[in-house]
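Removed: one protein chain of the complex. Kept in place: all other protein chains.
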Amino acid sequence: MNITEKYINVRNQTVAFCSHLKPEDYVIQLVKFASPAKWHLAHTTWFFETFILMPNATNYNVFNTNFNFLFNSYYNTVGDRILQANRGNMSRPSIDEIYAYRNYVDEKMQIFLKTTDDKKILDLVTLGLNHEQQHQELLITDVKYMLGHNPFFPVFHNDYNLVKDTNSTNESIKITEGLYKIGYQGNDFCYDNELGAHKVYVPNFEINKYLVTNGEYFEFMEAGGYSDFNLWLDDGWNWVHKNQINSPMYWHKIKDEWHYYTLAGLQKVNKNAILSHINYYEANAFAEWKGMRLPTEFEWEIASLQFNWGKRWEWTNSAYLPYPEFKKENGAVGEYNGKFMINKMILRGASVATSKNHSRNTYRNFFNPSERWQYTGIRLIK
Amino acid sequence: MNITEKYINVRNQTVAFCSHLKPEDYVIQLVKFASPAKWHLAHTTWFFETFILMPNATNYNVFNTNFNFLFNSYYNTVGDRILQANRGNMSRPSIDEIYAYRNYVDEKMQIFLKTTDDKKILDLVTLGLNHEQQHQELLITDVKYMLGHNPFFPVFHNDYNLVKDTNSTNESIKITEGLYKIGYQGNDFCYDNELGAHKVYVPNFEINKYLVTNGEYFEFMEAGGYSDFNLWLDDGWNWVHKNQINSPMYWHKIKDEWHYYTLAGLQKVNKNAILSHINYYEANAFAEWKGMRLPTEFEWEIASLQFNWGKRWEWTNSAYLPYPEFKKENGAVGEYNGKFMINKMILRGASVATSKNHSRNTYRNFFNPSERWQYTGIRLIK
Amino acid sequence: MNITEKYINVRNQTVAFCSHLKPEDYVIQLVKFASPAKWHLAHTTWFFETFILMPNATNYNVFNTNFNFLFNSYYNTVGDRILQANRGNMSRPSIDEIYAYRNYVDEKMQIFLKTTDDKKILDLVTLGLNHEQQHQELLITDVKYMLGHNPFFPVFHNDYNLVKDTNSTNESIKITEGLYKIGYQGNDFCYDNELGAHKVYVPNFEINKYLVTNGEYFEFMEAGGYSDFNLWLDDGWNWVHKNQINSPMYWHKIKDEWHYYTLAGLQKVNKNAILSHINYYEANAFAEWKGMRLPTEFEWEIASLQFNWGKRWEWTNSAYLPYPEFKKENGAVGEYNGKFMINKMILRGASVATSKNHSRNTYRNFFNPSERWQYTGIRLIK
Partner (left out) sequence: MNITEKYINVRNQTVAFCSHLKPEDYVIQLVKFASPAKWHLAHTTWFFETFILMPNATNYNVFNTNFNFLFNSYYNTVGDRILQANRGNMSRPSIDEIYAYRNYVDEKMQIFLKTTDDKKILDLVTLGLNHEQQHQELLITDVKYMLGHNPFFPVFHNDYNLVKDTNSTNESIKITEGLYKIGYQGNDFCYDNELGAHKVYVPNFEINKYLVTNGEYFEFMEAGGYSDFNLWLDDGWNWVHKNQINSPMYWHKIKDEWHYYTLAGLQKVNKNAILSHINYYEANAFAEWKGMRLPTEFEWEIASLQFNWGKRWEWTNSAYLPYPEFKKENGAVGEYNGKFMINKMILRGASVATSKNHSRNTYRNFFNPSERWQYTGIRLIK
């Protein structure tokens, strides 16, 4: 695919997912971390308008000057932005206006892409497409969060029961201690936080080729895992108590039987399916209960060549910190990753909500240890 | 009009107002006290289903058993209810489903009304219609609140500039001290909190026939009214400071000129128009600055026969408390008024958002002293 | 007693109560509404320094210029003040310094009082002494609040079991409807909010000569009073739920038996003793349960000549609002009462914590309806 084909392809995927939404579904924001669909649609478009068309396209007319204020996410460089928590307070611009905005920018982008072969600009377009793929993942999990907190548990679409996958093995792998090279070493796209391949010393370890299942986690619950403080980090224990947690997100005990909400509606928990929607605290407590631990991101990256991954984002026991030679880009693009390098834990792999061709074994995802609305999972090590 | 005609008439008015809304406008709740349009549409319907059809109509099938949970407002008698602050968290049931609910109940109600002449039931229907008229008023002010907090200040409809009225007189009335009869004494509908006509002794007073204008309030602002603590009640002073208030709600100083948001869009403040959107604290501070005071609800009711009213809800200096012979009805209907008789101040009159035939000079409206999203005004007395 | 004798007398009473405190007891503030003893000692002294000595005494040297900032309570006229909630954050000035401040001001006051017979100044001194008597009452209830929330329930002093009084009658009084004169009509000291005697029309009523006992309130608890929403005002019901209330303040069920904390330590609840430490919501719910109601402040004042009172502050069903001819004084003294006339309910009578000669049947006390750390009680009417 050339760049224009890639552009059309990625942009269409976003719209295709949204075609299942009702108008009312586009607007609401329940929590700070989950944005409305309308905002995702506009923000990904704003990226191309602001970083590609405005500085580079001849005679480009901005679609609506107010949109910069509304659809900037966190790029302080680009000016005032609406608070993240207020994104759901706005019924206008309407969905129609947002789609008109997308169409307008898509048209201008396709014209523009024919006129340029500037590597720096094309790299930014590729960044924009990867950025949109990240938002496709968030779209899925944010819509699930909204519908999953509706007391009616509405069905989004029957094709979207994303938590049904099972493991195909129960083996583990032994890795020998030594110096390993960590970080992206290829020639294709990657994020700045993966760059600067560097040596890391890793001791001997043995890591599972499979992810923890609902059934295994259910045993932990039955054994009183949520009420034994010995298993928990202090912040995790406070989180459990303050929120009265006793199961993964979206699990509901109905007439003595555990169900969970999926985008295909409420279903009985399948014990053979891979566990999802647990946060770092829960992952860590479960590992403690098993007498095992979570891998570091280095151990994961080294071993990942020998197991299947890509169904769940996998919590590691590494904090999100810069690689030794990390360099922040200048300008707004430099705000993409570096400034979040505190109070976050690394996840590796990819999930069922991740777009095709948007995963690498050097990819470093990161979330607050309390968050669990992503399709997260647990891989154990000893 | 017979009861069926009245029913159709009131129900249609609600829908007529909503016809100007976009789908996205139906869903959002910005603050606890202002509910989404979707909720108002469903809740007023739920009232007829729950209090008329379910106990009285033969073979009535409930439209959706979950709706009781969703659209109960504050009637504890009728079971669990969704928290008021969460009404905007639900994209489903969709607008289509809500309108289907309305149509279903309206059809059943029209059939049922032909079959009954039970005075008690018909009184409840009348209560339901008055209840819906109250919600029509809230619909207008809640929609204004949502759109007025959108950074784009969208136009709802050009016919809805509700704050443009001016005074036609600058006279005042003298009333002689004496015992007066207070409360509803007619035979038509009124709320329980107006009943129990009773004697009240009132001293001599002189009350204005006109309401305070934007121009007069602007003088108060220019004179530093918002920064002179001497004029304010203690709670009011804290409210001003905590929220950094320096004008009525919806006023914005743009390029050195005061504008306000109306449902017809942003406009320059008309100094001759009657002031609106001030709370009790502001009304009280303004009166203090003028060396005058607000009327009690008794003074207002006595004098109201001699002046025009109906453009603004007028703050009085009376707390919302029961009349001497107040009796709470049994059951859910008894929760309508009595339980709010604390921490509220009385407003008398009616406003431009009030439905036709939904105003009486004995009507007792009540709000927290800090609220100002209604079309509130000030009448002075000495 | 001449004014100097009165001055010495009142000032000594404050110190006498504090003589039972340990140094550690002087400092702590648990909640916004209950100030540390150290602050009461200093603030009452500051009143005399600021309003009497500074403007009137020849060559008076202020004890410490920083004290105005620290010990001003809510007099905005007199300058910046420390936030009420921060009064317990300061270990310094030390108790020794506070007592030195008291001694310094007392000495200067006694010298000054010999030199003046200016009525206006002497009236202000009298106000200062009444002000200090109000703080004596608060000292007792604030110390009780602090010690009563200590998990050890420490004994303050064995003489201070203030909740032991019982009723001596079970009769009621009938009052005939008519116009009555309300407000202070004597020549001695009273507060500005009692002035402006005025006519009020009151219907027939019958009021109890006795106060509700612990035993009667216990029946209400046993009958499920705290879990029947029908009995409660809406704000009261929210207060019960949010705070999980199921008894008056200071009551603790220990091994199936109800105890309460008194300043003489933890004791079994005496069912014959008069109930105390309930708020307006509880008083109102109890009355509702009994099929009776609380008196208005007018009914109370009229009937008070015919029953004994003075053990509990009695909740009335009147909001705290100005009398028709209420006039706020100029300057700081004008901030004493008027600015609190919102969101408060009136209490009449006096309590066991009230200083001798600091009670009148026209006295208007006022608190938020949720507060219950005072010695409050219930008198019923029908």
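In this document, chain identifiers A, B and C correspond to the written order of the chains, with residue numbering beginning at 1 in each.
We adopt the following convention: contacts are C-beta pairs under 8 Å (C-beta built on N, C-alpha and C of every residue); 3 or more make two chains touch, one makes a residue touch a chain.
These numbers were taken from a predicted model, which means no experiment stands behind them.
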item	value
Chains shown that the absent chain touches, full complex	A, C
Full-complex contact with the absent chain, from C:I8, C:M54 or C:M90	C:M90
Touch with the omitted chain, as defined above, among C:Y7, C:Y26, C:Y101 or C:Y160	C:Y26
Of C:P154, C:G265 or C:P322, the residue in touch with the unshown chain	C:P154
Residue touching the undisplayed chain, where the options are C:C18, C:L53, C:L70 or C:A283	C:L70
Sole contact to the chain not displayed, among A:P36, A:G236, A:G349 or A:G377	A:G236
Footprint left on chain A by the chain that the document does not show	74, 76-77, 179, 198-201, 203, 229-230, 232-237, 280-281, 284, 317-319, 321-322, 324, 334, 339-343, 345, 369
Chain C, residues in touch with the chain not shown (by the definition above)	22-28, 30, 38, 66, 69-70, 82, 88-95, 146-147, 149-152, 154
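Rule of thumb we're sticking to: only the chains that are shown with their structure count from here on.
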item	value
Chain contact graph, described as a line, ring, star, complete graph or other shape	line
Chain of greatest Cα-centre distance to chain B	A
Chain B-chain C separation of Cα centroids, rounded to whole Å	37
Rounded Å distance, chain A centre to chain C centre (Cα mean)	58
Averaged-CA centre spacing for the pair chain B and chain A, given as whole angstrom	45
Shared interface positions of chain C, touching two or more other chains	none
